[in-house]
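Every protein chain of the complex appears in place save one, which is left out.
A, B and C are the chain letters, set down in written order, and residue numbers restart from 1 in every chain.
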(Lines give C-alpha, C1' and ligand atoms only; values in the text may rest on other atoms or scores of the structure.)
Protein backbone atom coordinates (compact mmCIF):
# COMPACT_ATOMS: atom_id res chain seq x y z
CA UNK A 1 0.00 0.00 0.00
CA UNK A 2 1.30 3.46 -0.83
CA UNK A 3 2.47 5.46 2.17
CA UNK A 4 0.25 8.00 3.87
CA UNK A 5 1.36 10.59 6.37
CA UNK A 6 -0.37 8.63 9.09
CA UNK A 7 1.77 5.55 8.59
CA UNK A 8 5.32 6.81 8.14
CA UNK A 9 7.46 9.16 10.17
CA UNK A 10 8.96 11.05 7.27
CA UNK A 11 8.74 11.39 3.48
CA UNK A 12 11.57 12.65 1.29
CA UNK A 13 11.20 13.39 -2.43
CA UNK A 14 14.10 13.20 -4.84
CA UNK A 15 14.72 13.14 -8.55
CA UNK A 16 16.67 10.51 -10.52
CA UNK A 17 19.67 12.02 -12.33
CA UNK A 18 22.19 10.60 -14.81
CA UNK A 19 24.63 9.93 -11.94
CA UNK A 20 22.11 7.48 -10.41
CA UNK A 21 21.66 5.27 -13.46
CA UNK A 22 23.67 2.44 -15.00
CA UNK A 23 24.03 0.87 -18.44
CA UNK A 24 20.86 -1.13 -17.83
CA UNK A 25 19.08 2.21 -18.32
CA UNK A 26 17.80 2.21 -14.74
CA UNK A 27 18.88 3.27 -11.27
CA UNK A 28 21.95 1.30 -10.11
CA UNK A 29 20.67 -0.79 -7.20
CA UNK A 30 23.39 0.28 -4.74
CA UNK A 31 22.12 3.84 -5.08
CA UNK A 32 18.91 3.02 -3.22
CA UNK A 33 21.11 2.89 -0.11
CA UNK A 34 22.07 6.49 -0.87
CA UNK A 35 18.44 7.48 -1.40
CA UNK A 36 17.44 5.82 1.87
CA UNK A 37 20.21 7.65 3.68
CA UNK A 38 19.24 11.04 2.27
CA UNK A 39 15.74 10.45 3.62
CA UNK A 40 17.05 9.40 7.05
CA UNK A 41 19.29 12.46 7.17
CA UNK A 42 16.37 14.77 6.39
CA UNK A 43 14.22 12.92 8.93
CA UNK A 44 16.89 13.53 11.59
CA UNK A 45 17.17 17.15 10.51
CA UNK A 46 13.37 17.50 10.81
CA UNK A 47 13.76 16.35 14.44
CA UNK A 48 16.48 18.92 15.04
CA UNK A 49 19.44 16.53 14.73
CA UNK A 50 22.28 17.68 12.44
CA UNK A 51 24.85 14.93 12.08
CA UNK A 52 27.80 17.29 11.54
CA UNK A 53 26.86 19.25 14.66
CA UNK A 54 26.29 15.99 16.57
CA UNK A 55 29.83 14.92 15.77
CA UNK A 56 31.39 18.30 16.53
CA UNK A 57 29.51 18.58 19.84
CA UNK A 58 29.52 15.01 21.18
CA UNK A 59 32.01 12.99 19.12
CA UNK A 60 29.20 10.58 18.16
CA UNK A 61 28.39 9.45 14.65
CA UNK A 62 25.83 7.04 13.28
CA UNK A 63 27.10 4.16 11.19
CA UNK A 64 25.19 1.57 9.20
CA UNK A 65 25.62 -1.94 10.58
CA UNK A 66 23.26 -3.96 8.40
CA UNK A 67 21.15 -3.45 5.31
CA UNK A 68 18.51 -5.72 3.83
CA UNK A 69 16.99 -4.44 0.60
CA UNK A 70 14.59 -5.78 -2.03
CA UNK A 71 14.81 -4.19 -5.47
CA UNK A 72 11.35 -4.64 -7.01
CA UNK A 73 10.94 -2.41 -10.06
CA UNK A 74 13.44 -0.28 -12.00
CA UNK A 75 13.47 3.51 -11.70
CA UNK A 76 14.49 5.60 -14.70
CA UNK A 77 16.09 8.95 -15.44
CA UNK A 78 13.83 11.88 -14.48
CA UNK A 79 11.62 9.73 -12.25
CA UNK A 80 10.43 11.46 -9.10
CA UNK A 81 10.76 9.20 -6.05
CA UNK A 82 9.28 9.38 -2.60
CA UNK A 83 11.40 7.72 0.08
CA UNK A 84 9.82 6.88 3.42
CA UNK A 85 11.36 6.59 6.89
CA UNK A 86 9.69 4.41 9.50
CA UNK A 87 11.55 3.60 12.73
CA UNK A 88 10.92 -0.02 13.73
CA UNK A 89 13.02 -0.08 16.85
CA UNK A 90 14.85 2.64 18.76
CA UNK A 91 17.37 1.44 21.34
CA UNK A 92 19.95 3.28 23.40
CA UNK A 93 22.83 2.64 21.02
CA UNK A 94 21.16 1.53 17.82
CA UNK A 95 18.00 1.81 15.74
CA UNK A 96 16.30 -0.07 12.93
CA UNK A 97 14.58 1.91 10.18
CA UNK A 98 12.20 0.50 7.57
CA UNK A 99 12.38 2.37 4.29
CA UNK A 100 10.60 2.32 0.95
CA UNK A 101 11.19 4.04 -2.37
CA UNK A 102 8.08 4.76 -4.45
CA UNK A 103 7.75 6.18 -7.94
CA UNK A 104 5.53 9.26 -7.96
CA UNK A 105 3.19 9.38 -10.91
CA UNK A 106 0.34 11.35 -12.38
CA UNK A 107 -0.46 15.04 -12.18
CA UNK A 108 -0.50 14.95 -8.37
CA UNK A 109 2.82 13.09 -8.13
CA UNK A 110 1.40 10.53 -5.73
CA UNK A 111 3.46 7.46 -4.84
CA UNK A 112 2.20 4.77 -7.18
CA UNK A 113 4.68 1.91 -7.55
CA UNK A 114 6.95 0.44 -4.92
CA UNK A 115 10.48 0.28 -6.37
CA UNK A 116 12.59 -0.86 -3.42
CA UNK A 117 12.26 -1.40 0.30
CA UNK A 118 14.41 -2.56 3.14
CA UNK A 119 15.45 -2.44 6.76
CA UNK A 120 18.55 -0.51 7.83
CA UNK A 121 20.22 -1.08 11.21
CA UNK A 122 22.17 1.90 12.48
CA UNK A 123 24.52 2.11 15.42
CA UNK A 124 25.90 5.03 17.37
CA UNK A 125 29.70 4.94 17.67
CA UNK A 126 32.55 7.14 18.77
CA UNK A 127 33.83 8.96 15.67
CA UNK A 128 37.48 8.27 16.49
CA UNK A 129 37.42 4.69 17.76
CA UNK A 130 34.27 3.38 16.02
CA UNK A 131 33.36 1.70 19.32
CA UNK A 132 29.63 1.47 20.09
CA UNK A 133 28.32 4.05 22.54
CA UNK A 134 24.96 5.25 23.81
CA UNK A 135 23.31 7.95 21.80
CA UNK A 136 23.59 11.40 23.37
CA UNK A 137 20.52 11.88 25.60
CA UNK A 138 19.29 14.86 23.61
CA UNK A 139 19.21 12.76 20.44
CA UNK A 140 17.47 9.83 22.10
CA UNK A 141 14.82 12.20 23.40
CA UNK A 142 14.17 13.64 19.98
CA UNK A 143 13.99 10.20 18.36
CA UNK A 144 11.63 8.89 21.03
CA UNK A 145 9.32 11.90 21.12
CA UNK B 1 30.28 38.07 -6.33
CA UNK B 2 27.42 35.93 -5.09
CA UNK B 3 24.81 35.13 -7.73
CA UNK B 4 21.64 37.13 -8.09
CA UNK B 5 18.63 36.13 -10.09
CA UNK B 6 19.47 38.84 -12.60
CA UNK B 7 22.82 37.31 -13.46
CA UNK B 8 22.21 33.60 -13.77
CA UNK B 9 19.68 31.57 -15.71
CA UNK B 10 18.91 29.06 -12.98
CA UNK B 11 19.65 28.29 -9.33
CA UNK B 12 19.46 24.81 -7.80
CA UNK B 13 19.77 24.12 -4.08
CA UNK B 14 21.02 20.83 -2.72
CA UNK B 15 22.25 19.35 0.52
CA UNK B 16 25.57 17.57 1.16
CA UNK B 17 25.05 13.98 2.36
CA UNK B 18 27.45 11.29 3.57
CA UNK B 19 27.57 9.82 0.06
CA UNK B 20 29.12 13.06 -1.23
CA UNK B 21 32.04 13.20 1.20
CA UNK B 22 35.43 11.51 1.36
CA UNK B 23 37.95 10.67 4.07
CA UNK B 24 39.26 14.24 3.94
CA UNK B 25 36.00 15.12 5.72
CA UNK B 26 34.80 17.19 2.77
CA UNK B 27 32.93 16.78 -0.52
CA UNK B 28 34.88 14.57 -2.95
CA UNK B 29 35.85 16.92 -5.79
CA UNK B 30 34.49 14.71 -8.59
CA UNK B 31 31.05 15.10 -7.05
CA UNK B 32 30.86 18.76 -8.05
CA UNK B 33 30.39 17.44 -11.58
CA UNK B 34 27.31 15.61 -10.29
CA UNK B 35 26.04 18.73 -8.52
CA UNK B 36 26.55 20.79 -11.67
CA UNK B 37 24.65 18.22 -13.70
CA UNK B 38 21.72 18.10 -11.30
CA UNK B 39 21.43 21.89 -11.70
CA UNK B 40 21.62 21.68 -15.50
CA UNK B 41 18.96 18.95 -15.51
CA UNK B 42 16.61 21.06 -13.39
CA UNK B 43 17.35 24.09 -15.58
CA UNK B 44 16.36 22.06 -18.66
CA UNK B 45 13.27 20.81 -16.85
CA UNK B 46 12.34 24.40 -15.96
CA UNK B 47 12.45 25.14 -19.71
CA UNK B 48 10.19 22.18 -20.44
CA UNK B 49 12.94 19.79 -21.57
CA UNK B 50 12.88 16.31 -19.98
CA UNK B 51 15.94 14.33 -21.06
CA UNK B 52 14.25 10.93 -20.84
CA UNK B 53 11.35 12.17 -22.99
CA UNK B 54 13.81 13.83 -25.38
CA UNK B 55 15.54 10.50 -25.92
CA UNK B 56 12.33 8.52 -26.24
CA UNK B 57 10.83 11.02 -28.70
CA UNK B 58 13.83 12.08 -30.80
CA UNK B 59 16.68 9.64 -30.10
CA UNK B 60 18.86 12.57 -28.98
CA UNK B 61 20.86 12.72 -25.78
CA UNK B 62 23.20 15.33 -24.34
CA UNK B 63 26.70 14.21 -23.48
CA UNK B 64 29.48 16.07 -21.72
CA UNK B 65 32.47 16.74 -23.96
CA UNK B 66 34.70 18.86 -21.76
CA UNK B 67 34.83 20.01 -18.16
CA UNK B 68 37.06 22.63 -16.58
CA UNK B 69 36.58 23.03 -12.84
CA UNK B 70 38.28 24.95 -10.03
CA UNK B 71 37.80 23.59 -6.52
CA UNK B 72 38.22 26.59 -4.20
CA UNK B 73 36.93 25.78 -0.71
CA UNK B 74 35.79 22.51 0.87
CA UNK B 75 32.11 21.76 1.50
CA UNK B 76 31.14 19.65 4.48
CA UNK B 77 28.37 17.26 5.52
CA UNK B 78 25.02 19.02 5.98
CA UNK B 79 26.12 22.11 4.03
CA UNK B 80 23.41 23.64 1.87
CA UNK B 81 24.72 24.52 -1.59
CA UNK B 82 23.36 26.73 -4.32
CA UNK B 83 24.46 25.70 -7.82
CA UNK B 84 24.08 28.17 -10.67
CA UNK B 85 23.57 27.60 -14.39
CA UNK B 86 24.65 30.27 -16.86
CA UNK B 87 24.74 29.44 -20.58
CA UNK B 88 27.78 31.04 -22.21
CA UNK B 89 27.22 29.79 -25.71
CA UNK B 90 24.33 27.94 -27.34
CA UNK B 91 25.05 26.42 -30.74
CA UNK B 92 23.04 24.09 -32.94
CA UNK B 93 24.73 20.92 -31.74
CA UNK B 94 26.49 21.97 -28.54
CA UNK B 95 26.41 24.41 -25.65
CA UNK B 96 28.78 25.73 -23.02
CA UNK B 97 27.47 26.30 -19.51
CA UNK B 98 29.24 28.22 -16.74
CA UNK B 99 28.44 26.89 -13.29
CA UNK B 100 29.22 27.78 -9.70
CA UNK B 101 28.62 26.06 -6.36
CA UNK B 102 28.12 28.36 -3.37
CA UNK B 103 27.73 27.54 0.30
CA UNK B 104 24.52 29.02 1.69
CA UNK B 105 24.95 30.50 5.13
CA UNK B 106 23.12 32.44 7.78
CA UNK B 107 19.45 32.49 8.71
CA UNK B 108 18.44 33.47 5.17
CA UNK B 109 20.58 30.75 3.55
CA UNK B 110 22.13 33.20 1.11
CA UNK B 111 25.06 32.10 -1.03
CA UNK B 112 28.13 33.30 0.85
CA UNK B 113 31.28 31.42 -0.21
CA UNK B 114 32.22 30.22 -3.66
CA UNK B 115 33.24 26.55 -3.38
CA UNK B 116 33.76 25.49 -6.98
CA UNK B 117 33.15 26.81 -10.47
CA UNK B 118 33.71 25.70 -14.00
CA UNK B 119 32.69 25.56 -17.64
CA UNK B 120 30.97 22.48 -19.03
CA UNK B 121 30.75 21.82 -22.79
CA UNK B 122 27.83 19.65 -23.81
CA UNK B 123 27.08 18.09 -27.16
CA UNK B 124 23.94 16.65 -28.64
CA UNK B 125 24.44 13.14 -30.04
CA UNK B 126 22.40 10.24 -31.34
CA UNK B 127 21.74 7.90 -28.40
CA UNK B 128 22.64 4.79 -30.39
CA UNK B 129 25.65 5.89 -32.41
CA UNK B 130 27.00 8.73 -30.22
CA UNK B 131 27.50 10.73 -33.44
CA UNK B 132 27.01 14.50 -33.11
CA UNK B 133 23.68 15.80 -34.38
CA UNK B 134 21.72 19.03 -34.29
CA UNK B 135 19.54 19.57 -31.30
CA UNK B 136 15.84 18.97 -32.01
CA UNK B 137 14.34 22.32 -33.08
CA UNK B 138 11.93 22.38 -30.16
CA UNK B 139 14.83 22.13 -27.71
CA UNK B 140 16.90 24.79 -29.46
CA UNK B 141 13.92 27.13 -29.34
CA UNK B 142 13.47 26.63 -25.62
CA UNK B 143 17.17 27.13 -24.91
CA UNK B 144 17.33 30.28 -27.03
CA UNK B 145 14.14 31.85 -25.72
CA UNK C 1 37.53 -18.17 9.27
CA UNK C 2 39.56 -16.55 6.51
CA UNK C 3 38.83 -17.88 3.04
CA UNK C 4 40.92 -20.55 1.41
CA UNK C 5 40.86 -21.55 -2.20
CA UNK C 6 39.13 -24.76 -1.23
CA UNK C 7 36.13 -23.03 0.25
CA UNK C 8 35.28 -20.24 -2.19
CA UNK C 9 34.74 -20.19 -5.92
CA UNK C 10 36.60 -16.98 -6.63
CA UNK C 11 38.77 -14.35 -4.93
CA UNK C 12 39.14 -10.77 -6.16
CA UNK C 13 41.63 -8.28 -4.72
CA UNK C 14 41.06 -4.54 -4.82
CA UNK C 15 42.46 -1.41 -3.29
CA UNK C 16 40.55 1.27 -1.33
CA UNK C 17 40.82 4.70 -3.00
CA UNK C 18 39.62 8.18 -1.98
CA UNK C 19 36.46 7.71 -4.05
CA UNK C 20 35.43 4.80 -1.80
CA UNK C 21 35.64 6.65 1.52
CA UNK C 22 33.34 9.04 3.36
CA UNK C 23 33.73 11.73 6.00
CA UNK C 24 33.82 9.05 8.71
CA UNK C 25 37.31 8.32 7.37
CA UNK C 26 36.30 4.84 6.24
CA UNK C 27 34.75 3.07 3.25
CA UNK C 28 31.17 4.23 2.65
CA UNK C 29 29.05 1.16 3.39
CA UNK C 30 27.10 1.26 0.11
CA UNK C 31 30.38 0.77 -1.72
CA UNK C 32 30.70 -2.81 -0.48
CA UNK C 33 27.91 -3.58 -2.93
CA UNK C 34 30.20 -2.24 -5.66
CA UNK C 35 33.13 -4.30 -4.38
CA UNK C 36 30.96 -7.43 -4.27
CA UNK C 37 29.81 -6.79 -7.83
CA UNK C 38 33.34 -6.31 -9.16
CA UNK C 39 34.21 -9.70 -7.68
CA UNK C 40 31.12 -11.37 -9.21
CA UNK C 41 31.93 -9.81 -12.58
CA UNK C 42 35.48 -11.15 -12.48
CA UNK C 43 34.18 -14.53 -11.33
CA UNK C 44 31.84 -14.64 -14.35
CA UNK C 45 34.69 -13.53 -16.61
CA UNK C 46 36.87 -16.32 -15.19
CA UNK C 47 34.12 -18.75 -16.28
CA UNK C 48 34.09 -17.25 -19.76
CA UNK C 49 30.98 -15.08 -19.30
CA UNK C 50 31.31 -11.44 -20.39
CA UNK C 51 28.18 -9.50 -19.45
CA UNK C 52 28.42 -7.02 -22.33
CA UNK C 53 28.79 -9.89 -24.83
CA UNK C 54 25.95 -11.78 -23.10
CA UNK C 55 23.64 -8.82 -23.62
CA UNK C 56 24.74 -8.18 -27.21
CA UNK C 57 24.38 -11.87 -28.13
CA UNK C 58 21.30 -12.97 -26.17
CA UNK C 59 19.52 -9.84 -24.87
CA UNK C 60 19.90 -11.13 -21.32
CA UNK C 61 21.25 -9.16 -18.38
CA UNK C 62 21.69 -10.01 -14.73
CA UNK C 63 20.03 -7.72 -12.22
CA UNK C 64 20.28 -7.67 -8.45
CA UNK C 65 17.00 -8.51 -6.75
CA UNK C 66 17.95 -8.57 -3.10
CA UNK C 67 20.95 -7.75 -0.95
CA UNK C 68 21.58 -8.54 2.69
CA UNK C 69 24.84 -7.18 4.05
CA UNK C 70 26.52 -6.94 7.46
CA UNK C 71 29.16 -4.21 7.86
CA UNK C 72 31.48 -5.45 10.60
CA UNK C 73 34.70 -3.42 10.65
CA UNK C 74 35.69 -0.23 8.83
CA UNK C 75 38.11 -0.29 5.89
CA UNK C 76 40.42 2.67 5.34
CA UNK C 77 42.18 4.42 2.48
CA UNK C 78 44.95 2.28 0.95
CA UNK C 79 43.64 -0.94 2.50
CA UNK C 80 43.97 -3.98 0.29
CA UNK C 81 40.77 -6.07 0.29
CA UNK C 82 40.05 -9.59 -0.79
CA UNK C 83 36.46 -10.17 -1.89
CA UNK C 84 35.14 -13.71 -2.13
CA UNK C 85 32.43 -15.22 -4.33
CA UNK C 86 30.62 -18.35 -3.22
CA UNK C 87 27.48 -19.47 -5.07
CA UNK C 88 24.87 -20.77 -2.62
CA UNK C 89 22.17 -21.59 -5.10
CA UNK C 90 22.10 -21.64 -8.88
CA UNK C 91 18.66 -21.85 -10.47
CA UNK C 92 17.51 -21.53 -14.07
CA UNK C 93 16.62 -17.86 -13.83
CA UNK C 94 18.34 -16.70 -10.65
CA UNK C 95 21.26 -17.34 -8.34
CA UNK C 96 22.28 -16.50 -4.79
CA UNK C 97 25.89 -15.61 -4.06
CA UNK C 98 27.50 -15.38 -0.64
CA UNK C 99 30.26 -12.77 -0.48
CA UNK C 100 32.81 -11.55 2.02
CA UNK C 101 35.25 -8.65 2.09
CA UNK C 102 38.46 -9.23 4.06
CA UNK C 103 41.30 -6.86 4.87
CA UNK C 104 44.62 -8.25 3.70
CA UNK C 105 47.40 -7.69 6.16
CA UNK C 106 51.02 -8.49 6.81
CA UNK C 107 53.88 -9.05 4.42
CA UNK C 108 52.01 -11.85 2.65
CA UNK C 109 48.79 -9.83 2.29
CA UNK C 110 46.68 -12.65 3.67
CA UNK C 111 43.04 -12.00 4.50
CA UNK C 112 43.01 -11.23 8.22
CA UNK C 113 39.89 -9.38 9.29
CA UNK C 114 36.35 -9.82 8.00
CA UNK C 115 34.99 -6.35 7.10
CA UNK C 116 31.64 -7.10 5.51
CA UNK C 117 29.66 -10.08 4.26
CA UNK C 118 26.33 -10.73 2.68
CA UNK C 119 24.08 -12.66 0.34
CA UNK C 120 23.20 -11.26 -3.07
CA UNK C 121 20.25 -12.60 -5.09
CA UNK C 122 20.59 -12.10 -8.82
CA UNK C 123 18.02 -12.65 -11.54
CA UNK C 124 18.31 -13.01 -15.28
CA UNK C 125 16.01 -10.64 -17.19
CA UNK C 126 15.41 -9.42 -20.70
CA UNK C 127 17.45 -6.22 -21.14
CA UNK C 128 14.56 -4.37 -22.80
CA UNK C 129 11.54 -5.45 -20.76
CA UNK C 130 13.22 -6.38 -17.46
CA UNK C 131 10.99 -9.48 -17.40
CA UNK C 132 12.52 -12.59 -15.81
CA UNK C 133 13.83 -15.16 -18.24
CA UNK C 134 15.89 -18.33 -18.11
CA UNK C 135 19.61 -17.90 -18.30
CA UNK C 136 21.04 -18.74 -21.74
CA UNK C 137 21.97 -22.44 -21.69
CA UNK C 138 25.65 -21.72 -22.31
CA UNK C 139 25.79 -19.55 -19.19
CA UNK C 140 23.94 -22.03 -17.03
CA UNK C 141 26.38 -24.71 -18.12
CA UNK C 142 29.39 -22.61 -17.19
CA UNK C 143 27.92 -21.68 -13.80
CA UNK C 144 27.03 -25.28 -13.01
CA UNK C 145 30.30 -26.82 -14.16
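Assorted remarks:
What we mean here is this: contacts are C-beta pairs under 8 Å (C-beta built on N, C-alpha and C of every residue); 3 or more make two chains touch, one makes a residue touch a chain.
The structure presented is a predicted model; accordingly, all values stated were derived computationally and were not measured.
Touching the missing chain, out of B:30, B:88, B:109 or B:138, is residue B:30.
Annotation: of A:22, A:89, A:110 or A:141, A:22 touches the absent chain (contact as defined above). Screening B:47, B:127 or B:143 for touch with the missing chain picks out B:127. Only one residue in the set A:15, A:45, A:76 or A:142 touches the chain that does not appear here, and it is A:76.
With the whole complex as reference, residues 18-19, 21-26, 28, 30, 76-77 of chain A touch the missing chain. Where chain C meets the omitted chain, the residues involved are 15, 17-19, 34, 37-38, 41-42, 45, 50-53, 76-78. Along chain B, the points of touch with the absent chain fall at residues 24, 26, 29-31, 33-34, 37, 61, 63-71, 74, 127, 130.
Operating definition for what follows: only the chains that are shown with their structure count from here on.
Shared residue numbers account for over half of those found at the interface formed by chain A and chain C, and the copies are therefore classed as meeting with the same residues.
Chain A has its Cα centroid nearest to the centroid of all protein Cα atoms in the structure. Look at where the CA atoms of chain B average out and do the same for chain C: the two points lie 33 Å apart. One finds 24 Å separating the Cα centroids of chain A and chain C.
Each of the following residues of chain A touches two or more other chains: 34, 37.
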